[in-house]
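Sharing a structure below in structure tokens format, with a few things to ask.
Not every chain is included here, but those present sit where they belong.
Going by the order they are written in, the chains are A and B; count residues from 1 in each one.
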Amino acid sequence: VRTGNGYDVHRLVEGDHVTLCGVRIRHDQSLSGHSDADVGFHALTDALLATCGAGDIGDHFPPSDPQWRGAASHIFLSHAKAVVEAKGGRIMNADVSLICEAPKIAPHREAMCAEIGRLLGLERDRVSVKATTNETIGFVGRREGIAAIATASVAFGEDR
Amino acid sequence: VRTGNGYDVHRLVEGDHVTLCGVRIRHDQSLSGHSDADVGFHALTDALLATCGAGDIGDHFPPSDPQWRGAASHIFLSHAKAVVEAKGGRIMNADVSLICEAPKIAPHREAMCAEIGRLLGLERDRVSVKATTNETIGFVGRREGIAAIATASVAFGEDR
């Protein structure tokens, strides 16, 4: 089994919703980015790619490429699954920590986990979404942005 | 084997001690929080819960619940162990990185590892506590708070 990490940040700007782990949530700010700025899916995409040394989300989906403007990030996550599986990988689990002062994540956790499970073909107990604030300090605490840390474990045939 | 991550932050305020990974350390500031604010144990609790999609520490121990005021965080960590084991998990290892300018962690590392090992039933070499400063920059560098990043790997029966 091999394990990869992912980290992503997007800035909060004026707006009325954020998309986190595939779920659109009404909010008094929006996340800025070339795609839908879903930090959770971006971090998890990177964690999956990492398990087989397949570069990062920026390699596969250059922000300079206009075709990804406003893209729904499930495209990136599904692509990472395909990359991993093409190399013989079977995803053991997927875990995302969302770090933000707001919105509250708990009411949306099950919808987020269901979406990750659907996209990655994982049972509920192999999918995790957690949340924590940054206790009002740092860039997350000042509501300048939202960060995500992801972990994915993948079993490849040749590994013990 | 499945792997989960955990991240936590607590603010530093006026005070005379911090509790980190179960060890009370004299310090010229204290960590603020509803419980004993042990960022190391909180991050590790989340990492364990993540391995079986069991939500996060805030679900299991709502900060709004007065019974956890000032609680010793070993309660949370032991609970996460029980959750994991109830789902058939066996903890492979537990790792915590403490990020703070002060206090120095090295003199307390063995006590912290012993406490984690005792609570989780792990031999010494399956437990890790590491420390790094943030080189005087960012919220950790300004001594506004202490952060922790944890990783836990758990083997479940049905996994390879």
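Here, contacts are C-beta pairs under 8 Å (C-beta built on N, C-alpha and C of every residue); 3 or more make two chains touch, one makes a residue touch a chain.
Because the structure is predicted, anything quoted here is derived from the model rather than measured.
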Full count of same-sequence chains in the assembly - 2 placed in this view: 3
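Operating definition for what follows: only the chains that are shown with their structure count from here on.
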Contact set on chain B toward chain A in their complex: 1-11, 32-33, 46, 49-56, 58-59, 87, 138-139, 144-145, 149, 151, 153, 159-160
Chain B-facing residues of chain A, complex: 1, 3, 5, 90, 92-93, 95, 97, 99, 106, 109, 113, 124-128, 130-138, 141, 149-151, 153, 155
